[in-house]
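A protein chain is absent from this complex, but the other protein chains hold their places.
Read from first to last, the chains carry the letters A, B and C; within each, the first residue is number 1.
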């Protein structure tokens, strides 16, 4: 298997690199290479820069304003952007509800929502998990009751990433409580977060940061035009959406960029009289991590190469999610080791220690990667069942 | 927690060491320190030497010819014997059926069998596992039918260690096939292997060696005096026996001796320009293994210190079996690494390569440790249930 | 299984757990003199007795401040026979001990000292710095001219500081041979004890959580993969308990370095992984600041990060093992 750009891909890479070189603001670059996390504002700025260029929806068909790039082109773009220090665009609109609307949404929904995802006028968040429906998503309790032409939604969502910034939320709710199986009788709704009854409460996570939220839906009323596809078919749409989510978290480009930072960190830190990167014990751990990343990157490409554009990635998704999240965690493990005793310092103020993404905070934050979006245990259950037939 | 001998224990250790020093034959010592496995004959010789001294049954009460040593004294004796290069006495008589007979056997059984275990006139093997009853021992199919005063035993046992050397076998057989639960209706029998209908067939294991056998019981007839305890209560006796077996495989003394050999191997092998033991990457692995052994040794002592003499060790046994077998496997892992490419050479002839216990053969043989005598998975199930209440 | 304590150790553990890091409570209960010699008005507790009590107390309260503010200064004052011992025991003088692990590039210039001391727990409010580097020890008043401090909190909640010394005067002390190494090991082991207490509480919380949390219509603790992960946490923490208590028991023997490094290494490898596994078993709730788990996990991590990394301790163990092998070889050929 050769991972060498074809002439076409090489030309594409050159074009991408040149654009990013001139378009990515220096402060955004510096944030990443300064071992800090990008802010929401930085991410939005980059989103808009890409939107102006028409490069924001890399996998969408052209008719919806997407790039319709091949998987290889998407991969190249992601790699170049990440290695340059660009923020990752949030997936909730671009990779989750967007593709669902393209496939299952009404023409009116497509016309109304897709352009606003591209332009970042709308930012979406995901109303799936509930306090008693995490790994067991199908047991969700949020109710949707049809009253004439109006759906009334009542319930509580949790672990809702970036709900504090989003203006729309897509919500799974139980519309037919008497259905035979818990997976049946669920519908998918589009909810304007400025509606009465929507309340967002922050959840502070163990890294001291505010990534996730509780979202309370207290009799929120939406029209029938906010129902996606058919009523009670929401589980089908959710599975499609989650498959796309999990492919996304292969996170190959980002991990490649993080590994570059880790190498730099290990080069500039000392152990004994030598650079940490030259210490044989640390070097062996780094070699194993880079080996596992190389394997993951290649497996990812092998798998994607078998996937038709617009195809259903749900069989591949658990593999990519599983190893991608594990590798990200291991990067934070070695990074916090490289930082040394100063990694024990708790974040101070907004900006924090310049190394905060790579100390304890990074490590703590990374714990979420194997829990949210389908825990590693659930991913293994799915692989055992679907791929191995056990 | 102090692991320092009391004055009494120190005196005991000195006595033990002096005896072993003069009594353990040089060729047996040399076998161990030459990285080879002891032969059956060497083991029997050492058994008889200990029997003459009265030191063969370290945990048995004096009335049965045992030493009645404290757990600490047993531990000291085992440690000293192993570090001197002595063979491990097989547990089937001394640690398995012996204690069962003492607790559940008839006076006639005790009088007949216990002395012959001590003297090595009898050597026992264990007829528990069957082709379809491994981890799920309770599903065993061997049948025992009472015909007047005679039990007729019919079935097949497997993985029977040292059946090729033993003259007696203790056999679990189903005596009440209609019992409500599979654990009920099982009895424990003592079977003379020279009886008609007993046939032993060797199983060659992946290390190319002959450790285990199939034992066919084809209408073997034994008298009612060969039934242990009551009919249909065999599961109770088997559980008691397995608890003792698993405590035995904590294998602290043996592991300590093997670690000493491993250190020597690593000291005499080279990596680059230095001794392998000075290579930082190998040294880190060895440090982790020695740390885990130190923990295991200490946990073992802590647990045994809470155990009354003659008490039921079944709650502790799974912990000791689990970690003990894992540590033994890891010793073979590092040993085969230390041997290097020569570890890839397949055993030649009876004596084999002088390093054969420490090359591939040792590694392959050690695979059995986490399977036989209760697999690691079964041990974890038991701990989850009994200790953690899950 | 649990930590076996003597009656005295249990009393001390209860007091420590009650006081936590509260200075007034520690003073009132006389805990600041725990490791100060009896002659100087302390309780004269040695490391072997202090560690089990600390570990037990650490099950219900973080012991970082107690270790930095009381245990180590007391041990140092006793070992170095400092005139401040009585004041430390009485709570009238806040002292803090800087060890080789804290000091990067300190250098003496005649009668003054310059350089940096980093990530020193308790240094935010301390008045006296006891500096122990090999045989060269010294005391320094923390309000000395030329000394600046930058205070912050550590991830386990205890305050700490970086100190920058620019030609700061000091009082030299001739320490008994090996004092610094011994104090360094006492400090490493005390951190291990705090992590041990945290770890025991983590495992209890985690067991209880998976025994009650339901998904897919049953307690998640009925799933075999989760059971086995929980067994690994439990068994691993039992082994760690063994290592910490054994290092305490053998602290005054010849084997101190090996026993302490084994415990510290295990803290950074298996316990760090066990803490991560406990978060995983909790799922989302384990990720929240509000829930008690996170603070406990951070204590395990901080214990790993300070006083020599897991790799530092593996390297020390490696050297000890190699020396053992060479000695064994000599004994045999002799």
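In this text, a residue touches a chain if its C-beta (ideal position, glycine included) is under 8 Å from a C-beta of that chain, and two chains touch if they have at least 3 such contacts.
Bear in mind that the values here come from a model prediction, so they are computed numbers and not experimental data.
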Original post:
Given the contact definition stated above, which residue among B:31, B:109, B:126 or B:370 touches the chain not shown here?
Top reply: B:370
Subject >> chain C residues that touch the omitted chain in the full complex >> reply: 223-225, 227-228
Original post:
Mind pulling the chain A residues that touch the left-out chain?
Top reply: 1-4, 260, 263-264, 266-267, 275, 277-278, 280, 283-284, 286-288, 290-292, 294-296, 298-299, 302-303, 306, 319, 322-323, 377, 380-381, 383-384, 387-390
Subject >> Where the missing chain touches chain B, by residue >> reply: 129, 132-136, 139, 158-159, 203-206, 208, 212, 271, 279, 281-282, 329, 336-337, 340-346, 348, 360, 363-364, 367-368, 370-372, 375-377, 380
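In the analysis below, only the chains that are shown with their structure count from here on.
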**OP:** Would you mind checking which chain's C-alpha centre is most distant from the centre of chain B?
**Re:** A
Original post:
Taking each chain's centre as its mean C-alpha position, how far apart are chain A and chain C in Å?
Top reply: 39
Original post:
Once you find the CA centre of chain A and the CA centre of chain B, what distance in Å lies between them?
Top reply: 52
Subject >> Sites on chain A at which at least two other chains make contact >> reply: 279, 281
Subject >> Residue numbers of chain C (touch at least two other chains) >> reply: 311, 314-315
